[in-house]
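Dropping a structure here in structure tokens format, bear with me for questions.
Heads up, one of the protein chains got dropped from this complex, but the rest are sitting where they should.
Take a look at chain A:
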Amino acid sequence: MAELFCIGTLQGASGYPHAELCAKWAFVAGDAWELVEGEESGQTQVDVPGEDERYTVWSHPIDVHYTTRSLSGWPKLVFQVFRQDMFGRNELYGYGFVHVPTTPGTHVLEVATWRPAGTLMDQVWSFFLGATPQLKSMDLIHNPSDRFRLHTIAMGKIHVTLSIAVRGFEKHGVSL
């Protein structure tokens, strides 16, 4: 059994039309992967920046410990970003994922996000009412199949710092 430790921080987000954001995040791993300790999913705080509108601070800690029997299904981090407006309504502001890096060490990751555009009617609707179309199935964020049906709009970036520590991969002849 090889072990993987992902220790890091969801730093924040930038480049979104509005900065009052929060994110739901989750690790997605294959069947051979087993979570030993730590939280595999969560939701960040809502930051309404006081000083700099360009950057949303989440500073959300991540700490998970996996064991695995196989390299396939290497964990990914999946995100859904929401904007909370002045009335407390949550509006979808983006989907995105990033692979957990395989190389041990500290990695600074940027997750570019997108949201579904929907039909012209949906866009008119979202312009006036702020309700953007959402995905029915969250698997679409990190699965390669069925993407071709989607029309999307680019949103901002999520900033993640992840430190990777591994144990026991070398014993099985795996170089990371």
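Methods note: a contact is a pair of C-beta atoms (placed from the backbone, for glycine too) under 8 Å apart; a residue touches a chain by one contact, two chains touch by 3 or more; residues count from 1.
FYI, contacts and distances are computed from a predicted model.
Asks: I want to check something: the complex is missing a chain, and I'd like its UniProt protein name from "Nuclear cap-binding protein subunit 2", "Replication factor C subunit 2", "Ribonuclease H2 subunit B" or "B9 domain-containing protein 1".
Replies: From the choices "Nuclear cap-binding protein subunit 2", "Replication factor C subunit 2", "Ribonuclease H2 subunit B" or "B9 domain-containing protein 1", the unshown chain carries the UniProt name "B9 domain-containing protein 1".
Asks: Determine which one of A:C22, A:L77 or A:V111 touches the chain that has been left out.
Replies: That would be A:C22, which touches the missing chain.
Asks: Touching the absent chain in the whole complex: find that residue among A:D31, A:D63 or A:D85.
Replies: Residue touching the absent chain, from the options given: A:D63.
Asks: In the whole complex, what residues of chain A lie against the chain that is missing from view?
Replies: Interface with the chain not displayed, on the chain A side: 5, 7-9, 11-12, 14-15, 22, 36-39, 42-52, 54-57, 59-65, 84, 103-106, 157, 159, 161, 163, 165-170, 176.
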